[in-house]
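Missing here: one protein chain of the complex. Every other protein chain is in place.
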Amino acid sequence: MIPDLGKYADAVLWSYAVSIGLMLALVAISVMRGRKVRSEMEKVEQRVARNG
Amino acid sequence: MIALLLRDLKLAFRAGGGFGLGLAFFLIVTVLVPFAVGPQSALLSTIAPGILWLGALLACLLSLDRLLALDWEDGSLDLLATAPLPLEAIVSIKALAHWITTGLPLVLAAPFLGILLNLPPSGFFWLVISLLLGTPAMSVIGIFGAALTVGLKRGGLLLSLLVLPLYVPTLIFGAEVARRGATGMDTQTPLLMLAGITAATIALLPFASAAVLRINLR
Partner (left out) sequence: MTIAARANTLWEYANPRKFLATSERILPFFWITSALCLMVGLVWGFFFTPDDYKQGSTVKIIYLHVPAALMAINCWLMMLVTSLIWLVRRHHVSALAARAAAPVGIVMTLIALATGAIWGQPMWGTWWAWDPRLTSFLILFLFYLGYVALWEAIEDPDTAADLTSVLCLVGSVFAILSRYAVNFWNQGLHQGASVMRAGAITGTDTEEKVSNIFFYPLLICIIGFVLLFIALILYRTGTEIRARRVKALLARERVGG
C-alpha cells in the first residue's frame, strides 16, 4: 500500500504525521472553542431576553 | 526640547535612574561567555564581534521598560502629550536620552571588553563604528516597544518579545561589520545597510511610537 519510500521513509512519514496532526489539532481546537462560545452566547442572550 | 532632554538625562543619572546598569550587564555577559564556551583564545577571537554586539543589544534591551514607565506612573506622560511640542519630537528626544545614557556608554566600553574576548586588533575600530551606528536604532526601536507595553504590569518580558525580532536586521548587519572588520574584509555593504536602517528608523519610527502613545494615553 505505502509506496517504497526507501531510506527516507522516516523523514517523509514524520513530516506527514506532524503536519496533518497540527492541522487537525488547529481545526479541532477552533471548533471546540467555537462551540463553547456559541452556546455561551445563546445562554446569555436567552437570559437577557427573559430579564427584559 | 533641550529642557526635556536635560530632564531625562538628569533622571537617568540620579540614584535609581538605572544608569550604569546596562554597562554592568554588558560587562557581566562578556565575562560569562568564556565560562560558557571555554577559554581558547582562537575561539574567543572568532566569536568576539558577535558576542560583543549581542551583549550590547541585550544591555540596551534591559533599560527599555524604564524608559516610559516612570513617566507613565506619575502622570508626566499625560502632561507631555498635551505640551506644545509634538509627541513625535518628545519620543525622539526620549530615544536620544536613552542612547546617551545607555547606548553611548556601551559603545565606549566595547573596546575594553573586546580585550577580554581577544578581539583581533583590526576589529576594534569597526566594532566601535558599527555599535555607534547601530545603538541609536536600538534606542528608537526600543522606545516603540516601550510605547506599546507602557502601563502593562509585566510589560518587560512582552517588551523583549516584541523588540528582539525588530532588532534582527540591525544585529545582522552590525555584527557583520564587526566580524568583517576583525578579519580584515571589506565592510562597505553591511556598513551602508546598517547606516540606512538606523537613518530610516530614526526618521520614521517616532511617528509610529507617537501614534502608539496616543492610543495608550486615551
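Letters A and B name the chains as they come in the text, with residue numbers starting at 1 for each one.
In the analysis below, contacts are C-beta pairs under 8 Å (C-beta built on N, C-alpha and C of every residue); 3 or more make two chains touch, one makes a residue touch a chain.
Bear in mind that the values here come from a model prediction, so they are computed numbers and not experimental data.
Here the missing chain is touched by one residue of B:Leu21, B:Val128 or B:Leu158, and it is B:Leu158. Across the entire complex, the residue among B:Phe25, B:Phe124 or B:Phe144 in touch with the chain not shown is B:Phe144. If you put the missing chain back, the residues of chain A touching it would be 2-9, 11-12, 14-16, 18-20, 22-23, 25-27, 30-31, 33-34, 37-38, 40-41, 44-45, 47-49, 51.
By the touch criterion stated above, the residues of chain B touching the omitted chain are 144, 148-149, 152, 155, 158, 161-162, 164-166, 168-169, 172-173, 176, 189-190, 193, 197, 205, 208, 211-212, 215-216, 218.
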